[in-house]
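Missing here is one protein chain; the remaining ones are kept as they sit in the complex.
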Amino acid sequence: MTDTHLVDGADATLIVTGKDQPGLVAAVSSLLRDVGANIFTLDQYSTDASGGRFFQRTQFFLDGFSAARARLETELDGIAREFGLSWKLTDQSVPKRVAIFASKSDHCLLDLLWRQRRGELPVTISMVIANHAELADEVRFFGVPFFHTPTVSTDHSDVEAEQLRLITGNVDFVVLARYMQIFTPEFIERAGVPIINIHHSFLPAFVGAAPYRKAKERGVKLIGATAHYITADLDEGPIIEQDVVRVSHDDTVEQLARRGADVERQVLARAVLWHAQDRVIRTENQTIVF
Amino acid sequence: MTDTHLVDGADATLIVTGKDQPGLVAAVSSLLRDVGANIFTLDQYSTDASGGRFFQRTQFFLDGFSAARARLETELDGIAREFGLSWKLTDQSVPKRVAIFASKSDHCLLDLLWRQRRGELPVTISMVIANHAELADEVRFFGVPFFHTPTVSTDHSDVEAEQLRLITGNVDFVVLARYMQIFTPEFIERAGVPIINIHHSFLPAFVGAAPYRKAKERGVKLIGATAHYITADLDEGPIIEQDVVRVSHDDTVEQLARRGADVERQVLARAVLWHAQDRVIRTENQTIVF
Amino acid sequence: MTDTHLVDGADATLIVTGKDQPGLVAAVSSLLRDVGANIFTLDQYSTDASGGRFFQRTQFFLDGFSAARARLETELDGIAREFGLSWKLTDQSVPKRVAIFASKSDHCLLDLLWRQRRGELPVTISMVIANHAELADEVRFFGVPFFHTPTVSTDHSDVEAEQLRLITGNVDFVVLARYMQIFTPEFIERAGVPIINIHHSFLPAFVGAAPYRKAKERGVKLIGATAHYITADLDEGPIIEQDVVRVSHDDTVEQLARRGADVERQVLARAVLWHAQDRVIRTENQTIVF
Partner (left out) sequence: MTDTHLVDGADATLIVTGKDQPGLVAAVSSLLRDVGANIFTLDQYSTDASGGRFFQRTQFFLDGFSAARARLETELDGIAREFGLSWKLTDQSVPKRVAIFASKSDHCLLDLLWRQRRGELPVTISMVIANHAELADEVRFFGVPFFHTPTVSTDHSDVEAEQLRLITGNVDFVVLARYMQIFTPEFIERAGVPIINIHHSFLPAFVGAAPYRKAKERGVKLIGATAHYITADLDEGPIIEQDVVRVSHDDTVEQLARRGADVERQVLARAVLWHAQDRVIRTENQTIVF
């Protein structure tokens, strides 16, 4: 995949996490050397000098990675047992598959579609699912399937069931591009893949609905956006990325929303890119972003 | 005052506020022309096309401003009666007098002392009042009186009474440079001058104590600081200025505090400058900053 | 035009420039009052306390502006003669017409098309002119005419003649959205309308071609973009807006270009918006942006 390599460059990415202890870096890097890999970048972080948690992301080049993969995985299992680690190995030539959920707002959705087409996002956008029909033509212009799952009652179970049928087995993660429905905890659990949301405020300020109106009322001088993983606790999931933009007393709520839209799409695009590149590691309710 | 003029340049500043209606700008600017003033900058803002509130700040040059002031004030009273306005006229050659309250942290305090000495802040720092003694030498090195008002019990009434004796009649506003005591509503009322505080978070996120610890726990990717006027509602007063800095998963709470200190002193310095320049107009629980 | 009013709110904008002198603000605002206008915002700036140049932008509401316009213009002529001023009156309900020039890069072009459709830019995009054909479908999807004017030789005179035929009388300004041809001075003069360009560096750093390569070689830690008016001096025209983004040693030239693209489209969009709102006043080789 040229596009993928445009973005990052290596053949594979290895994430290792676990209890910190001497010798972890040596064990993993020796294994990579023994299979003939050349490490391109390595980022490592421990939460404490002793007894903390250990996080490592390694990108490496390895001719014939597909052929060597099975052996590498077996050896990683061995190290994992020895040190009590978890690991995840990703073939960077295989783009992750994503379903984007949207409602009526187009700014985050179009930005993702456009960046993907441009080769900036190493993902395949498998489908767009929306509870409104307005954006169908836009999405199909990009050659992406558009599925309309309208919300017909306060009981979302039928809609969610249909959405689950569409995504199950077909996508590696989900992005909510200003999708204005709240999922049930059951949906989140049954989806079984990470779900990234963009919240239109600098969390934890202005949780819940209408953050721009609340921002105007409070008279803040900056507004922001937050990309985070969805959990059962609304607006409380692990934060991936945030940014802000300066506003002024003469911005109306509508102007705040317009300025905010620019921040939303940038923040969401960065979060999706980093997730697609396996840069983001969840730990408790936080993220490590390498 | 060379320093004052270095900062801004004009002889006087006129703030006018009231119910918006046609003819306000013309009435005020015609009056200024008639007394021989030359307008240097004029900023005007109305909250709505009709029926809103009107805010105007005008800086002007006027040879012999002191002599002309009485006449100008009489005429302003006339316009104010006619249009139902409020106004405030400030001689820019007279720096505002400020008392800075501090505790043990030196970063905001020293930054203000240093900027004032450098000619960046058009204020006279009349005194520093602290509930700890550690910063006495530092403050006096700048030639500024230092008064130690230790907190000896949970009843702050004696301390506040002494603080009121020190500032009453002597200062035009108060700045809390990371002063770690909470004033009683009575103190705020009896002080009778604006009180500017720096809060070490991006309000309304992380109100109350220990915001950097809360920020670490929530895993935010930016931390901020907020300068606001003190009201009886803790951390709820009108916001003057805010800013943020990017942080990462590997910043400890101590490192967040250190990065935050840089933002705090910049945000507070801007708020103090703008207040000293009569750029900040309070309206309900918000500010207009021209 | 709902869209226009969404953006800014007033009925008309008046720009006045000239030699600074007492009474200018009063004269203009009294005239507006006399025709029944209500001033919504007024920004004024003088380059010096005395003998400087005066710049003022006023937005106002006026029921029946079209009917009152002739009288207003006559009176403005009177004031202009008395004080030696220049003025420009703009009906905000009439969006400015723009031709966008492009080559192969789509990021700036699509961003402008999308913002205009969204109601963020108070302009009519009359046409897109490109020296390559690749973007035709994209542009026409937005319902905008696309004209292909390929460069067939080193002599651009035929191409420029055709471009002039297309735009003459049809547009109020031109935007170069990463258009990779250099106009002759004759084209600029005969076009007779402002031409806004986006340069992919923080001017005056890295003038000329291949700025991202030069930035990589110099090892800068920030890259930027600059929107400016085109003059006969390449890359030397008055700057309207600039911004930067942080980069790192591990960004390749291609990654710098990708990060830069985000800054380019934002900077250009702001410059186009401000120009369309008559916020930008040229003076010598600089701009006043209210």
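Labels A, B and C are assigned to the chains in the order they are written; within every chain, residues are numbered from 1.
Basically, a contact is a pair of C-beta atoms (placed from the backbone, for glycine too) under 8 Å apart; a residue touches a chain by one contact, two chains touch by 3 or more.
Computed from a prediction, not measured in an experiment: that's the story for all the values here.
J.: Of the residues C:95, C:122, C:194 or C:224, I need the one that contacts the missing chain.
T.: C:224
J.: On subunit A, what residues meet the omitted chain?
T.: Touch set of subunit A with respect to the missing chain: 9-10, 20-27, 29-30, 32-33, 36-46, 49-50, 56, 61.
J.: Mind listing the subunit C residues that contact the chain we can't see here?
T.: 45, 202-206, 218-222, 224, 238-244, 248-250, 285-289
J.: Where does subunit B touch the missing chain, residue by residue?
T.: 6, 41, 106-107, 110, 114, 118, 120, 141, 250, 254, 258, 262, 266
Please note the rule applied: only the chains that are shown with their structure count from here on.
J.: Return the distance between the CA-based centres of subunit A and subunit B, expressed in whole Å.
T.: 42
J.: Take the average of all CA coordinates in subunit B, do the same for subunit C, and state the distance between these two points in whole angstrom.
T.: That pair's centroid distance is 36 Å.
J.: Send over the residues of subunit B in touch with two or more other chains.
T.: Subunit B, residues with two or more chain partners: 45.
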